[in-house]
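First the structure, then my questions, so here it is.
Missing here is one protein chain; the remaining ones are kept as they sit in the complex.
Let's turn to subunit A:
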Amino acid sequence: MTATLTPTTPGAARLHAAFARAKQEGRAAFIPFMTAGYPTAQAFPAVADALLGQADILEVGIPYSDPLGDGPTIQRASEQALAGGTSTRHTLALVRELRSRHDTPIVIMTYVNPIYAVGPREFMRLAQEAGVDGLILPDLPPDQDLEIADLAAEHGMAVTFLIAPTSTPARVKLVAEACTGFLYAVSVTGVTGTREGSALNEVPAMLALARQYARVPVAVGFGVKDAETAAQVAQVADGVVVGSAFINAVKAGQDVGALAASIREGCTQN
């Protein structure tokens, strides 16, 4: 089965423009991630504002009870956000509020169960209303559910699927061709989270393979934690995703905006 090619959507166009702008400035696009409703529903908008001040694209995670692809940092953040009452519909309301203040494209990271529970069509309608530009689906290989990508397109949004260092060339082709927003390359075999040292040696080969098939920008995430690792990734990728490092910063009461500015700086391409 091959993935259905989706037409270009307003969301995809906005994402592609953000990558193009960053490139003009000699940078890989900087894509910070934050769990919606973290550390609290009240405090989240200020954290998001600080990230949006630096971001080319903001990735907002719907907190989920059983996040298979996440390490302990994001999992604990999800548990805390859920305990504070933030889940699917509330996340979309928070995004809607952010969009009223910011022009920066926003993508939603969600596991598929919240989409199925709300109902795929209803979920897409709510996401479109909130101003979401794209979806990142970490537990949805594109050949499992082609309808989700079509529904997202129908509602003006782009979809991002993931490849990993274990992906065979055939899988890379299938995933790359299904992406309409950007392609998300997972830097390591593993879950999200910052790691000791850098384990990014598999990235260049994976990206070379991905670029043979992808007609969209390619971003790299997992294990990128600071300006230095971002700089490494930026040499080969169109975008750099950083998540757990910001959760850790929030937890430690550090200045999230300053960390974001330093990582954005690190995204400079030589």
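In the analysis below, a contact is a pair of C-beta atoms (placed from the backbone, for glycine too) under 8 Å apart; a residue touches a chain by one contact, two chains touch by 3 or more; residues count from 1.
Heads up, the rule we're going with is that contacts and distances are computed from a predicted model.
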item	value
Listed names "Tryptophan synthase beta chain", "MoxR family ATPase", "Sugar ABC transporter permease protein" or "Chemotaxis protein CheW", matching UniProt entry of the absent chain	"Tryptophan synthase beta chain"
Touch with the omitted chain, as defined above, among A:Thr9, A:Thr35, A:Thr88 or A:Gln232	A:Thr88
Full-complex contact with the absent chain, from A:Phe19, A:Phe33, A:Tyr64 or A:Phe182	A:Tyr64
Among A:Thr9, A:Thr35, A:Gln54 or A:Gln75, the residue in touch with the chain that has been omitted	A:Gln75
Sites on subunit A contacted by the missing partner chain, in the whole complex	1, 64-69, 71-72, 75-76, 79, 82, 87-89, 111-118, 138-141, 143-144, 161-168, 171, 175, 186, 189-191
